[in-house]
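Removed from the display is one protein chain of the complex; every other protein chain stays in position.
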Amino acid sequence: MSLNTFGHIFRVTTWGESHGPALGATVDGVPPNVEITPEMLQVWLDKRKPGQNKFTTQRREPDEVEILSGVFEGKTTGTPVQLMIRNTDQRSKDYGDIVEKFRPGHADITYWQKYGIRDYRGGGRSSARETAARVAAGGLARAALDKLVPGIEIKGYMTQMGPHAIDRARFDWNQIDQNPFWTPDAVAADEWAEYLDGLRKSGESVGAIIEVVARGVPAGLGAPIYGKLDTDLAAAMMSINAVKAVEIGEGMNAACLTGSANADEIYMGPNGPEYSSNHAGGILGGISTGQEVVVRFAVKPTSSILTTRKTITKAGEPAEIITKGRHDPCVGIRAVPVGEAMMACVILDHLLLHRGHVGENQGKIG
Amino acid sequence: MSLNTFGHIFRVTTWGESHGPALGATVDGVPPNVEITPEMLQVWLDKRKPGQNKFTTQRREPDEVEILSGVFEGKTTGTPVQLMIRNTDQRSKDYGDIVEKFRPGHADITYWQKYGIRDYRGGGRSSARETAARVAAGGLARAALDKLVPGIEIKGYMTQMGPHAIDRARFDWNQIDQNPFWTPDAVAADEWAEYLDGLRKSGESVGAIIEVVARGVPAGLGAPIYGKLDTDLAAAMMSINAVKAVEIGEGMNAACLTGSANADEIYMGPNGPEYSSNHAGGILGGISTGQEVVVRFAVKPTSSILTTRKTITKAGEPAEIITKGRHDPCVGIRAVPVGEAMMACVILDHLLLHRGHVGENQGKIG
Amino acid sequence: MSLNTFGHIFRVTTWGESHGPALGATVDGVPPNVEITPEMLQVWLDKRKPGQNKFTTQRREPDEVEILSGVFEGKTTGTPVQLMIRNTDQRSKDYGDIVEKFRPGHADITYWQKYGIRDYRGGGRSSARETAARVAAGGLARAALDKLVPGIEIKGYMTQMGPHAIDRARFDWNQIDQNPFWTPDAVAADEWAEYLDGLRKSGESVGAIIEVVARGVPAGLGAPIYGKLDTDLAAAMMSINAVKAVEIGEGMNAACLTGSANADEIYMGPNGPEYSSNHAGGILGGISTGQEVVVRFAVKPTSSILTTRKTITKAGEPAEIITKGRHDPCVGIRAVPVGEAMMACVILDHLLLHRGHVGENQGKIG
Partner (left out) sequence: MSLNTFGHIFRVTTWGESHGPALGATVDGVPPNVEITPEMLQVWLDKRKPGQNKFTTQRREPDEVEILSGVFEGKTTGTPVQLMIRNTDQRSKDYGDIVEKFRPGHADITYWQKYGIRDYRGGGRSSARETAARVAAGGLARAALDKLVPGIEIKGYMTQMGPHAIDRARFDWNQIDQNPFWTPDAVAADEWAEYLDGLRKSGESVGAIIEVVARGVPAGLGAPIYGKLDTDLAAAMMSINAVKAVEIGEGMNAACLTGSANADEIYMGPNGPEYSSNHAGGILGGISTGQEVVVRFAVKPTSSILTTRKTITKAGEPAEIITKGRHDPCVGIRAVPVGEAMMACVILDHLLLHRGHVGENQGKIG
């Protein structure tokens, strides 16, 4: 498991298990002289924190982040920033059932098959708790971006819960922070609340689709051929627990379009090139166009449900299992700040790559 | 553009432009003592080669691969393998129109904005010709896999052209090599032929969906957290020209499912764990389960069409452009062998990573 | 400062400043199922710990290491191991002099010139305290090596202090742990004690040469061309604070030899090839021969001395400075366990690389 690092220049290494003493992110390549405080990071961690309403797991973790290095008198120094979050809600309990049995849809079996040892407590390293460290690192990336690209904005929201998609005609940016699902469609928020409450009570779970948008990204970011901006975004989002698909711009639907319907026409705006549409999702040839960068990803339903499921034991015997205890009926909700964090990290990374490699060589238009 | 390398241990660096003297792949980390000949690679290059029927571009390139290093007496030596393909069909022509104008949907504008210089001939580095080098490298990966994992099979096919999906009830592995679209649905093949011919004649293009399956992949491959098998597959497929989305197993549809519908139940088969279904696409927690690894990606319609499109010039003036000349009405067809090549490279890479890091520590079941 | 990571597969990222709350090492790529306890790591940290005798700095740090992740029930799980050491001896004091003035021979001026900000407290990130994290990581590497290569032995010792070299005729392995200088020459130990005491009292410092030997390294480790075993050892040792030169085997003296004097002849021993001599230092073409791997490095005298030195201030004004307070008269002493740690990390890294890439392909002799 030698690949716990993400990024080329702005490099985030997460560490820690669900029920160990702590988890965190070692962040290397942070530009110097960026103002940062634990409070600035805590904002994003609180957004992801469990137990805030009935739709997220009741595990209660304060998720307080400590900055152990790389910051001096409130500013980054260019040295590695260690962000640590203590695990506090480690209930002593009987893990008997999951010690010997593999939970369907979880990584229990594959971690065992790979390593021959696994920390089964709460999923160990494969727990979605790992994403807390990403969110902390993402907060750091946002602070650096705010300094380097004033006005940049990164925002995630839910566009579909189970089979129920939002109505784009009702899209309202101001609604996103007003409901527990981070959705821009207020009507959908109400409907989903009822729908999810029913699922929760029956011990079921459901999947979701999250969209993350970055506004104000300069044109020219992205490193073809294997470090394209969309390549790295796809990797970033797919690496999040439970994600099964990633789309850029038109996404899977691009298959259905004709060339004339798909290619965004170009015209000259007051501040540079503009486009008649954004099927491309703000990326052409792996390089940002200056439009909104649009990424979407699907989160599968959490596999921890109150239904008896067939499985096997380590001994290979048939068995049944119910995953009792606290769980998220729609883990996609808490994936919203995680997607935002990954977007922030990728954009910052490519900004640093670009200015290192290309410097002042960019082409001017007009 | 310092990221032209793909892979962690089995590392493929592609180089070259569409209309330069040559292009190729520098392949590092090739296991020693693998039998390889140019002919073994040529099989896959021929599958991707243009000009084979009326549905692919009429550019005629023999795409003959030369092995310049790393092979001695027909076997790899463990040193870098240089695979070179000469560009032969470099028609001298007037590039006037694309020198000054940016083609919508192409990377012309972003390469210019990034680098301040671009090789406009045939798209230069952003041309899909780059994928020939990937296919050659993929052939090498297949040869190594055949030695290290006897019986492994990697197969790609088209499951949708434009809005027309195959009927899974007609899925027939034996049909895949029997039609120009590499589709397992013979009826769809006939329908698509007619459909695409119409598009081609009208100078239009259309998107497609490709599915790639790997059978016989051992359980345990994948390097959490940021080198998960699905993370690397997502990056690999998204890095292919014109790809806008990547799905693993259930993909985007996972959002619609409930936890009980989605999680694959486990039982004990004669040779180890088996599963009641494969919504996971053969990957749990980023690690292979031993089931088929299933990846799907959407290819946008090529933006080179015979329709007048609005654009701007380097000077920022409004302009119109038609992309004349040879083009693929459905570039997704030729993406099939490219997707296979990327799958082969990723699986081999993770096999080598796994045995380096984990060695003999795997857990046994039963 | 995006390069705080060392190693290809076994990857050590150190973090932390001299006077911050903590420092540590995030260690990725640790093989699973290796038995490890904090006590096993503490042995090596204690060897490096300051304040143990009058020849090392009187700063008193317990340097107790905590394992925060990657270990379950006393064994590694294959996930990242976080090793944290709290800084406890952070005397509140007036840093006034070094805030504005650059200490000659220190990194004060270059950190300032590079980053435009620096944590001046105790040298911040450039302090030799960073090497505590390396020693902890090296302890982990040793534990993994002990499991994977039974009988392997890694030992460092001092061969020269200032102009005074040991007499190789008096070389005695058993002496190394018997004196404060980790030297195999008991007579030299006595002489150096007197010599160094004089330097210490006069506020001076002096350089040293350290030799590190690894016995029992299997033949075949090393990854030509740019990951040669000696290349990585050179980088590893040169990255240690105050190191100015690295030698492999014959080292600089190789320049003086003729071909017939230098090339080690080969004969067949009972367990494989043996050599008439070891001018090569156990490495040919960047690959281990199975002989002792021998590395030597020179440590400059610490620049913290009680002599008035000329320098400038941040404002560019001429100034004088004396570095008061606790210092090591011969920092080379404490570099011995650091050199051992780096050797252990490099050898383990190459062992994992080798078995991943080459697997069972090694050639047999005889």
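A, B and C label the chains in the order they appear, each numbered from 1.
Going forward, a residue touches a chain if its C-beta (ideal position, glycine included) is under 8 Å from a C-beta of that chain, and two chains touch if they have at least 3 such contacts.
Bear in mind that the values here come from a model prediction, so they are computed numbers and not experimental data.
Colleague: Quick one: say which of C:Asp119, C:Asp264 or C:Glu340 touches the chain that got left out.
Modeller: Residue touching the absent chain, from the options given: C:Asp264.
Colleague: Among A:Asn53, A:Ser276, A:Thr308 or A:Asn361, which residue is in touch with the absent chain?
Modeller: Going through A:Asn53, A:Ser276, A:Thr308 or A:Asn361 one by one, A:Asn361 is the residue touching the chain not shown.
Colleague: In the complete complex, which positions of subunit B touch the hidden chain?
Modeller: Residues in contact with the chain left out: 1-5, 9-11, 13-17, 20-24, 26, 28-30, 32-33, 66, 68-70, 72, 75-82, 84, 114-119, 124-125.
Colleague: Residues on subunit C that touch the omitted chain in the whole complex?
Modeller: 1-6, 8, 14, 102, 104-107, 109-118, 125-126, 130, 160-163, 199, 204-209, 219-228, 230-235, 237-239, 241, 244-268, 273, 276, 279-281, 283-290, 298-305, 307, 309-312, 314-318, 332, 353-354, 357-358, 361-366
Colleague: Using the touch rule from the top, list residues of subunit A that touch the missing partner.
Modeller: Within subunit A, the residues that touch the unshown chain are 9, 29, 31-33, 78-79, 148, 224, 352-359, 361.
To be clear about the criterion, only the chains that are shown with their structure count from here on.
Colleague: For subunit A versus subunit B, what separation do you get between their C-alpha means, in angstrom?
Modeller: The mean C-alpha positions of subunit A and subunit B differ by 26 Å.
Colleague: Can you compute the centre-to-centre distance for subunit A and subunit C, using the mean CA position of each chain? Integer Å is fine.
Modeller: 38
Colleague: If a residue has to touch 2 or more other chains to count, which residues of subunit A qualify?
Modeller: Where subunit A meets two or more other chains at a single residue, that happens at 1-5, 14, 114-118, 125.
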